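One protein chain is absent from this view; the other protein chains keep their places.
Order of writing sets the labels: A, B and C. Residues in every chain begin at 1.
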Amino acid sequence: MSQTVAHDDLSAFRRDLHRHPEPAWCEFYTTARIVDELETRDLDAVHYGPEILGSERMNVPDDDELAEWFERARDAGANEEVLAEIEGGYTGAVAVLERGDGPVVGVRVDIDALPILESEEGEHVPAGEGFRSENEGYMHACGHDAHATFGLGLIDEILASDFEGTLKVFFQPGEEQIVGGKPMADSALIADVEYFLAAHVGLDHPTGEVICGIDGFLAVSHFLAEFEGEPSHAGGHPEQGRNTVQAAAAAIQNLYGIPRHADGPTRVNAGVVGGGTATNIIPEECFVEGEVRGGTTELMEYMDEKATRTIESAAEMHEVDVDIETLGRAPSATSDQELIDAIAPVAGDVEGVTNVIERDELGGSEDATYMMQAVQDNGGYASYVGVGTSHPGGHHTSTFDVEEASLDIGVDFLTAAVLAVAERRP
Amino acid sequence: MSQTVAHDDLSAFRRDLHRHPEPAWCEFYTTARIVDELETRDLDAVHYGPEILGSERMNVPDDDELAEWFERARDAGANEEVLAEIEGGYTGAVAVLERGDGPVVGVRVDIDALPILESEEGEHVPAGEGFRSENEGYMHACGHDAHATFGLGLIDEILASDFEGTLKVFFQPGEEQIVGGKPMADSALIADVEYFLAAHVGLDHPTGEVICGIDGFLAVSHFLAEFEGEPSHAGGHPEQGRNTVQAAAAAIQNLYGIPRHADGPTRVNAGVVGGGTATNIIPEECFVEGEVRGGTTELMEYMDEKATRTIESAAEMHEVDVDIETLGRAPSATSDQELIDAIAPVAGDVEGVTNVIERDELGGSEDATYMMQAVQDNGGYASYVGVGTSHPGGHHTSTFDVEEASLDIGVDFLTAAVLAVAERRP
Amino acid sequence: MSQTVAHDDLSAFRRDLHRHPEPAWCEFYTTARIVDELETRDLDAVHYGPEILGSERMNVPDDDELAEWFERARDAGANEEVLAEIEGGYTGAVAVLERGDGPVVGVRVDIDALPILESEEGEHVPAGEGFRSENEGYMHACGHDAHATFGLGLIDEILASDFEGTLKVFFQPGEEQIVGGKPMADSALIADVEYFLAAHVGLDHPTGEVICGIDGFLAVSHFLAEFEGEPSHAGGHPEQGRNTVQAAAAAIQNLYGIPRHADGPTRVNAGVVGGGTATNIIPEECFVEGEVRGGTTELMEYMDEKATRTIESAAEMHEVDVDIETLGRAPSATSDQELIDAIAPVAGDVEGVTNVIERDELGGSEDATYMMQAVQDNGGYASYVGVGTSHPGGHHTSTFDVEEASLDIGVDFLTAAVLAVAERRP
Partner (left out) sequence: MSQTVAHDDLSAFRRDLHRHPEPAWCEFYTTARIVDELETRDLDAVHYGPEILGSERMNVPDDDELAEWFERARDAGANEEVLAEIEGGYTGAVAVLERGDGPVVGVRVDIDALPILESEEGEHVPAGEGFRSENEGYMHACGHDAHATFGLGLIDEILASDFEGTLKVFFQPGEEQIVGGKPMADSALIADVEYFLAAHVGLDHPTGEVICGIDGFLAVSHFLAEFEGEPSHAGGHPEQGRNTVQAAAAAIQNLYGIPRHADGPTRVNAGVVGGGTATNIIPEECFVEGEVRGGTTELMEYMDEKATRTIESAAEMHEVDVDIETLGRAPSATSDQELIDAIAPVAGDVEGVTNVIERDELGGSEDATYMMQAVQDNGGYASYVGVGTSHPGGHHTSTFDVEEASLDIGVDFLTAAVLAVAERRP
């Protein structure tokens, strides 16, 4: 396979995104930058704005926060026309390229960043080479800058190829908070996709290694429980308070005690708590932000139903109100052997690939699973593939980085996979 | 009794302090301002700096916070020489006036303020008349500006009187956080005090009402428990975490369950909690800030010992470390009938006093009790007296205010009380 | 005062009852024996059976247990005619004696025993002198055998006196389980009582001491919470169980954490728990038997309402059912000073009385309070009086005993009190 896209272009694009990391529903600069690029290509459609999100978005930041990120994108030079369409947090984009009668192949790449302060050390390449995050306290610490680059490069390679069929590339917002996958999976754009690939870089695999099918996604649901009671003076009138900290403590004790399930692994965590105002005031407000997981979607739902019951009963017990919000959610998913069988034979021929792994386990969560599930429910096939990169720091740490040789490998591997799938129609 | 101190001087001094409210161990401007005034009087000694604090101070703010308040005091024009002595948070002052062979009478007034945002409404007098807090977010919302004024006015009146004996006025820092009473009670300056009065304004009594002896102080102790565990990914390795939120929840559940005591009322409150960083991380750090109280000092100590055991066992249970710090503490105390018997007969003659109450109950906590106890332990007598003021908002609210007619009443009532006590030697 | 009733008769009667101790609603022998005696006196009415219980009885034993005690009473020679009227547990009796126009005076004595195994040691008088309990495992360990004797002796003394008025003696069942007071207080027989005395022997006062008015009754309510869930194999299918032990543990943790109340003392205790069948079965059934108390009836009701909410929410939390039954209940009460003022002056003249105490505190619970309250609510006066007895073992222990000299003192003290009250009409 001949390389169409220049390494320098891939690198430049990735570094531009790396300098502008944005969290869920705030990917204004990122979306505008991607759309700008797409609109210079010979594509059949570039979708963005509310139309690409087919159901209500979870956990949208408040207006002030949205406005702050919007202004920041504008200040960084984002395209005003695009910005106008995505104001209010309707981020993400979908590119469509139609070439004849072949199958519809979908590829998902995610584009959001994390609330992590990026390392300033010289040996951290983005710091050393001048493309460290300009949004202090936020960082592309999971390689989504590379993912978006894979998406753009893939389009260029397919444009230059003899591909027959339809390619849809989904640039998904809000994966880190598992909020973007569901509305994209609920959009009309996914309805005709027959083969679907989602891609991730790194995952402790070195540059040169690719994985044809990843499984072991724990289904997950994030919740925020906000308790509201009644304050009173803890010395003068303890009986007049309705104590949210007591309610939260009862909830937490019993959340961790939700029965284990014979059908597979389950998880629960009360990850963040906070409440109360002073030692001498019965605490009026308290929150618990947490999550439940399951080895299957059913197991996650079992945990979620129990967690809701536990929290509500704890509130009832202490006569306080509670409001439980689902902050994000992702089902489990399985990569189809049919797709792996199509991809694995060609993966070894990709330039730079030194090791092809058929299947691996993720052991974490991802909301591309919503899209995988939607395609599979429609009778199609899906696989979650991996592109190794020798990353110095772990994912979600301040020194994570992508070795840029893997940009080319990722683009070529995805191109080879899309072509193989389209040709062999498993 | 003829009035020596001009109302306008009292009002001006009180308003100056009101504009510069400062929290515990940060009363730099207030202390400097008081010392400035004292040094213009014909006193036998004015003590300030470390010498007036006879034991370790609890809950001192960190260096940054101390430095910020220090600079703010300097910017507001505080006397540099005084500031140099009290740097690092050695706030408060003690004035000594010796006149012949009479008894040693001590009077305590407190000087610190609260972290409350003062009302900007025109009907709130400090806002309407231009002496609203200049330290945004802090406020003299409990009348300690009036208390300091009482202390200064009392000195002037006693200087002008035929008082025989020694008067010591203790300008105590950090009452709101119950941190200043103990070190002042442990200083050598209190050792020879035979009669002791502490004063408070308001307490829901209108201007014109005075109380000769207040009781019903709940002994109290504030604690901060900081748990430290081990983070781990809640999905990937829940067993590798050492979960501080779980430990805190177990502690809270069992803190409220400390057995009631047959000897009198007890209290416990986990007033503020916080911990964790993300829904998917087993929480590494968590804190619980709370308090215990008792109808007597022994009951408070019973609760405190149980609370410590409960928190430490909860930490042990979940394999996390915990550090428990006492943030503040105050014993219970009782006003001596002997002093009340001396004061009550003269109180009605004070100009402006329309109603004399012999005894009342506080139902809250105060750390003047440490000083009362020290004097009583030495064989002396102590009483906690009240000066009514018609306050529009409640104590510790943004619209609390002192009706300034009560400044004169307070000064005269305390003067009458000191003279009565010195003359009659109960 | 001349003694009408012979000591030997009092002793014989008391020892007969002592040999036949019976628990709440099972006082078949005791009731029949009392009625037998009453029917030989010149009384105006002897009431027994359902008519003396004006509301539903709490915590009645099941049919088997009632039948067993019934047969035991029959075997011991109880009067068959009386037995027929009280079958099913309608125990207790009320004697009425009318003598002219004077006031209606009520006196309550209780008649039930405790589930305690009586000492067999020779120095324990009932064992040594041959009147130890014949109902193995049950014992008059609180002196109710003496109380019933007081009631009978009082009637004889009043019959022989110049008393003018109406005397009603209430032989109350089920005091130990605080179940008999309420239905007796709800009967029509109490409606016209103007002065009311309840009596207790011992209470750590020696023979010769009498108390004219006892207070400090904690209001109390006993509850039984029975949880019912679903068993399942703890290894094979933990998720299929609905775990009652988990629910009970959550309830217990939070019961002890019910907020303290500013208005006075409160208490809570989960005194008995039990549940589950095997280590490897998720426990299907569990019970918690407990109590709440308060310094006033309102405080007890506050605790009771919170306890119910806590238990029900804990059941809801763990998806199990719960049934909460009130096993017994007693309000608080206060002895009227008016009655004490009438009784105290004559108490010292009673033969054998060496010390008269006006008021004392009980610090426990009693359900004579229901009757005291009923009389007071009707505008009458009530007092709870004490008759000292030098008891070797404490109340509710296997070596408790009544020094029989106090039988005469009790009878004479109550007679003097009834006469004084009737004559002086406070």
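In this section, a contact is a pair of C-beta atoms (placed from the backbone, for glycine too) under 8 Å apart; a residue touches a chain by one contact, two chains touch by 3 or more.
Small disclaimer: the values here were computed from a predicted structure and weren't measured.
Given that one chain is not shown, what are the shown chains it touches?
The omitted chain makes contact with A, B, C across the full complex.
Which listed residue (C:Asp110, C:Glu291, C:Asp336 or C:Asp360) would be found touching the missing chain in the intact complex?
C:Glu291
Pick from C:Ile155, C:Ile214, C:Ala270 or C:Val402: which residue touches the chain that isn't shown?
Going through C:Ile155, C:Ile214, C:Ala270 or C:Val402 one by one, C:Ala270 is the residue touching the chain not shown.
Of the residues A:Asn254, A:Thr297, A:Ser332 or A:Ser365, I need the one that contacts the missing chain.
Checking each option in A:Asn254, A:Thr297, A:Ser332 or A:Ser365, the one touching the absent chain turns out to be A:Asn254.
Of the residues B:Ser313, B:Gln337 or B:Thr397, I need the one that contacts the missing chain.
B:Ser313
Which positions on subunit B touch the chain that was left off?
Here the touching residues of subunit B are 236-241, 243, 246, 250, 253-254, 257, 259-263, 282, 302, 309-310, 313-314, 316-319.
List the subunit A residues touching the unshown chain?
Contacting residues on subunit A, toward the hidden partner: 253-254, 256-257, 259-260, 262, 265-268, 363.
Counting contacts across the full complex, list the positions on subunit C that touch the omitted chain.
That gives, for subunit C, the contact residues 218, 220, 222-223, 233-236, 238, 245-246, 248-250, 252-253, 256, 267-283, 286, 289-291, 293, 327, 363-365.
FYI, only the chains that are shown with their structure count from here on.
By mean C-alpha coordinates, which chain is most distant from subunit A?
Centre of mass proxy via C-alpha means gives C as farthest from subunit A.
Averaging the CA atoms per chain, pick out the one whose centre lands closest to the mean of every protein CA shown.
Chain nearest the overall C-alpha centroid, as shown: B.
Counting only residues that touch at least two other chains, what does the list for subunit A look like?
236, 238, 246, 250, 253, 282
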